[in-house]
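With one protein chain removed, the remaining protein chains of the complex are shown where they sit.
Labels run A, B and C following the written order; every chain starts at residue 1.
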């Protein structure tokens, strides 16, 4: 393996906190960023799925990108997906101009893409802008998987393919990304409960939603880097997995919002169609937060 | 059954034709509208999935709605879906102000919705604007089915629920929409090959993509209205189904674009990520068009 | 269409009633057969999925086939599926020798079959025995769909392919079975709620579980034959569909067993792993039976 891939990443797919007036809560973002520095995450990913990018206007998206970029020295991975390829390109150029380090892009969604459509879409985006890109595989939302050989092809043809975020939850797919011969791109796990198995296979790190709330996933990465396998395993299986189940006991991504708001003592808003978790779920999340606090 | 539901609909989910410079081809839209009047369709649905609404900018969407409204006396069903509920509401208000007859709205997509999320989303949209709405069930693109009892609930609470377009292809679901007691809304089939079975169950008509190209689906509706069941059956099984298979031999919706362009002697454009059908598929579609011409 | 296909079928996929000692209740089978003659069904299908063939021993299967054959002059369609092709052939030969009219066979299950595997399996079965066969498409249980072109191929090569029972619930698939050029085989619908749409497309009839309990589905067939479309539609949508929903409110096929036992005033058994419907479901089924009785 390329030794430069030995540095593991733990990146936060940030929530986009709202006020009770349904406006973006920049004060809460500040609190989040400050926390992430303390957590020692290696990068910040605004406008991912956890950041509910499809529910923001273009203006809001640009404003969020700018705010994150200007508030932190951490590497910024800016989500730039849209159903309209021209808006995606526009956002990627904006992110570049704003000084972001990477742009993250999903395949087209709603009207699902076949291989030819995905190839054409990614080629148009990659060639339009010289920012470094992460491809974002999340078939449960886009309706199609990015084929492993398309990723290899794009990585060979375009120098700005930096990596892939795989949120499919399919370890077999993830594993195949790692066997590609002279891999030149990073492979990051997008599901918190699959972080340790992914590291054990040679994955380059994780983009883990729980890091909005707790440094526990950063600890797994650090234990793994020290090859403290048993300690990493316990954190993963006994702490992260139950916490993740609690957060997902309410429909994604509402549990992450409830948990984040609770963790900063804030009573934030839930933009339509997101619903505040019901009492059974809220109480599971409260318990999970307590468990995390006791651990520290 | 409410006798006023006996009038069957055959509505066209219009393509949005493009020029080779990737601009919307309004001249081609004119040709389409003229044709639809001749075909005797009962309504026009711009900005549906066939109209590739997710690939248009907000300005383009408004311009397309205005153009359709101003170019035809037929009833206009304007697609207003967006991932951002505020844009959906904005478009519905725009459609109302432009003089459209109906607005058509899908559930949220990308981040998929549960029942509570869908309810909240539809309630916000329905109460924001006094245009009459059709709900649009298309789980293959939105990732979730609109529950039958949610439709009943919304129809009871909001006077502007006019109907539902079901493009799921699931006749069992379609059938359950028809059994709802004192149904006050129309139920339209969104899959051309299920038109006759849907009419036979008491469905109120179809929103059929083939009507961009041929009046054959209007003929099925007319034969059914005359209770010429055998004639309707032959048109459905021997003509519409093979034509539909040909159009779908290229990834949706490219076959409809190729077929439409060919039918007006135009060499139009394919906006990214749509690809022009390959030669095997093109030639199947050419044959299908010949078959339709010979029938007439 | 071949005029001989104009005769519509309504066949009963029979339950295999059990006593409380977990033995096959032949007395209850007698009551069932007597009823089916009265219902004017056109055929009897023992050892289908409703007949829970996988839960019977080989001896029980043979005994059931013999009993049905010897107790009725109606056409007998004997289920002969097994995971072991040699047992399937054995059962088909047994059914032939017993005087059954047809044998009904699914693709291999558990280890799912691709097209080549399915072709090889069906060819071995069809060529091993000169009984007439119905192929049985039920992908929800076998894990694979019988390809339309494989059915056409087998129908062309083997003179004993009499038809197909499609229980997939996929009207698009069903519809494609009907468009095959010089079709020489019957196409029967296996889902009660899709009976009328299937007839309207030219399907040859239905194999409908509700006919274990009520003649209502026979009535739909008769109304359709008389081209009394509105009457057929009302029976389908307002009566059969709610009854089917009630029967399926308990896990398949327990609702059919409960309903059958209730309809003959018997308190029959549920072989493991089948469970007696819980009280909510039982009471829905009781109501459905009342609704059927009031209709008559």
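Quick note on the criterion: contacts are C-beta pairs under 8 Å (C-beta built on N, C-alpha and C of every residue); 3 or more make two chains touch, one makes a residue touch a chain.
Not measured: the values here are computed from a predicted model.
Participant: Considering all chains of the complex, which shown ones does the missing chain contact?
Facilitator: Looking at the complete complex, the unshown chain comes into contact with A, C.
Participant: Which listed residue (C:28, C:65 or C:113) would be found touching the missing chain in the intact complex?
Facilitator: Here the residue in touch with the unshown chain is C:113.
Participant: Using the document's definition of touch, tell me which of A:63, A:115, A:241 or A:266 contacts the absent chain.
Facilitator: Answering carefully, the residue with contact to the hidden chain is A:241.
Participant: Using the touch definition from the top, which of C:11, C:56 or C:80 touches the missing chain?
Facilitator: From the options C:11, C:56 or C:80, the contact with the absent chain belongs to C:56.
Participant: Since one chain isn't shown, list which residues of subunit C touch it in the complete complex.
Facilitator: Residues 49, 52, 54-57, 83-87, 108-114, 116-118, 120-121, 124, 140-143, 251-253, 271-275 of subunit C touch the chain that is not shown.
Participant: Pick out the residues on subunit A that sit against the missing chain.
Facilitator: 169-172, 175-176, 178-179, 191, 193-194, 196-202, 227, 229, 233, 236-238, 241-242, 245
Basically, only the chains that are shown with their structure count from here on.
Participant: Chain contact graph: line, ring, star, complete or other?
Facilitator: Basically the chains just string along in a line.
Participant: Just how far, in Å, is the C-alpha centre of subunit B from the one of subunit A?
Facilitator: 35
Participant: Averaged over CA atoms, how far is the centre of subunit A from the centre of subunit C? Could you give it in whole Å?
Facilitator: Subunit A and subunit C have C-alpha centres separated by 50 Å.
Participant: Show the residues in subunit A shared as contacts by 2 or more other chains, in ascending order.
Facilitator: If we look for residues of subunit A contacting two or more partner chains, we find none.
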